[in-house]
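A single protein chain has been omitted from the complex, and every remaining protein chain is retained in its original position.
Moving on to chain A:
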Amino acid sequence: MIRFNKIKKLFEQWSIIMLSNKKYLIEIDSVAGDGDLGLTMSDGFKAAYLAVADSEETDIGKIFYKAGKKMSSAVPSTMGTLMASGLMQAGMALKGKDVLSLGDIVQLFEAYKQGVEFRGKAKAGEKTFLDGIAPAVDSLKEDLAKGETILVAARNALKASEKGSEMTKTMLAVHGRAATRGENSRELLDAGSVVAVLLMQGFLEFVRLIESGHSC
């Protein structure tokens, strides 16, 4: 179980991981996009973290909602607004909770995915962020059914996400600038799906951190 007072550490991990991958994201986004993904993700997740870092809030749903709203005003670019929508949707799904079980974690990422899906009007298989997050959500669901621990589930979710992101190299782009390339877009790695991998990586780091520390 993860208590509300630990949640800011998750935002801290996301902020750190986006910052340390800033250059990499710029590089892969520059192939087909306008190259600002590294900036919007590092600025956006930093803003989200700062919005909740000093918060006394005990409602985990409200923490996510607030972080998302802050991100949407800090980085109103396409991907910034999509990630903000994910956080806000996760916030709505977790409303009223002050502790998260693995079942709640499944809800968190499921709602995040739905928020992005709804805002972006995209589906899995269209070479987007969703192709990185959807396999992670499925993996979390399977591990919940199997009764795995949060740590094992987080590890498996990251692997699933990495595999999903890799699969975007076989997909035709339907959205964004890459779509104008038509068939030439197929072999490109989708930068949005890499953001999903980083989210899962940050989540795993966070789980490791709280499990290695004192129990909560």
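To be clear about the criterion, contacts are C-beta pairs under 8 Å (C-beta built on N, C-alpha and C of every residue); 3 or more make two chains touch, one makes a residue touch a chain; residues count from 1.
In the analysis below, contacts and distances are computed from a predicted model.
Not shown: a single chain whose UniProt protein name, out of "phosphoenolpyruvate--glycerone phosphotransferase", "Nucleoside ABC transporter ATP-binding protein", "Succinate dehydrogenase, cytochrome b556 subunit" or "Response regulator", is "phosphoenolpyruvate--glycerone phosphotransferase". Of the candidate positions A:Thr81, A:Ser185 or A:Gln201, contact with the unshown chain belongs to A:Thr81. For the chain missing from the display, the contacting residue among A:Lys22, A:Arg119 or A:Lys163 is A:Arg119, taking the whole complex into account. Only one residue in the set A:Ser15, A:Ser42, A:Ser72 or A:Ser139 touches the chain that does not appear here, and it is A:Ser72.
By the touch definition given at the top, chain A reaches the unshown chain through residues 69, 72-74, 76-78, 81-82, 84-85, 119-121, 175-176, 180.
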